[in-house]
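One chain of protein is taken out of this complex; the other chains stay put.
Entry: subunit A
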Amino acid sequence: MLEIIQEYWLLLLIGEYPHGKLGGLAMTLIISFVSLIVTFPCAVLIALARTGKPGIIQTIANGFVHSVRAIPLLMLIFWAYFALPMIIGFPIDAVFTLIVAIVIYQTAYLGEIIAAGIVGLPKGQREAAAALGLGYIPTTFKVILPQAIFNVIPGIVNQLTTIIKESSLGSIIAVSELSYVMLQVNSNEVTKPLQIFGILAAVYFVLCFSLSQATNWLERRISARRTGQVIVEAVA
């Protein structure tokens, strides 16, 4: 296992860069964070539409969420990569395709998490804002969303770990992310799949476990802040 890491560590980290395309772990992280950053505002809009007044916008948002949640991400990627270029008449970059597919997919799920945060707020918060004479925009962006998002930070971070794992589906459409690079290594080293995929599993585990730990830490801080307790950090 160590000899594989020694030989391929740079490929694993950054792909063929600077002699070729950026890839490996760096590409996985870029896809994940770009996807989350683009997903977040889209999910907020979906959450606001889902929890707002009944009407055409809410109906569209409901339709979007129910449709996306009913299909597998892989099918969305196939559609975006193979079918969409036939419809629009020109090819689409694989990385872009993957990010768009993840954004669409995760907007539905992250939107539901944020919507839960909005619905979970006490009714009095919205009433207090209304009684002050605050309109929809300041009520939403200064009163409701800051609290709703704060309350679901663990859920949001959890979705980031999901996105990291979902980025591995990019290997199907030749996006040079971590799993794709390891598949290439496996093709070179045909007799060592156990070690190669062991390393791949370990890298994903370290990434996702670190994020879960960060989530636990955040949950503790949020809980302490809500109850007015002071966090005493351990001093070594």
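By definition in this document, a contact is a pair of C-beta atoms (placed from the backbone, for glycine too) under 8 Å apart; a residue touches a chain by one contact, two chains touch by 3 or more; residues count from 1.
Note that contacts and distances are computed from a predicted model.
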item	value
Record-based protein name (UniProt) of the chain missing from this complex, from "Multisubunit potassium/proton antiporter, PhaD subunit (TC 2.A.63.1.1)", "Amino acid ABC transporter ATP-binding protein", "Alpha-D-ribose 1-methylphosphonate 5-phosphate C-P lyase" or "Phosphoribosylformylglycinamidine synthase subunit PurQ"	"Amino acid ABC transporter ATP-binding protein"
Residue touching the undisplayed chain, where the options are A:119, A:132, A:174 or A:202	A:132
For subunit A, the residues touching the chain missing from this view	122, 124-125, 127-135, 138, 142-143, 146-147, 150, 225-228
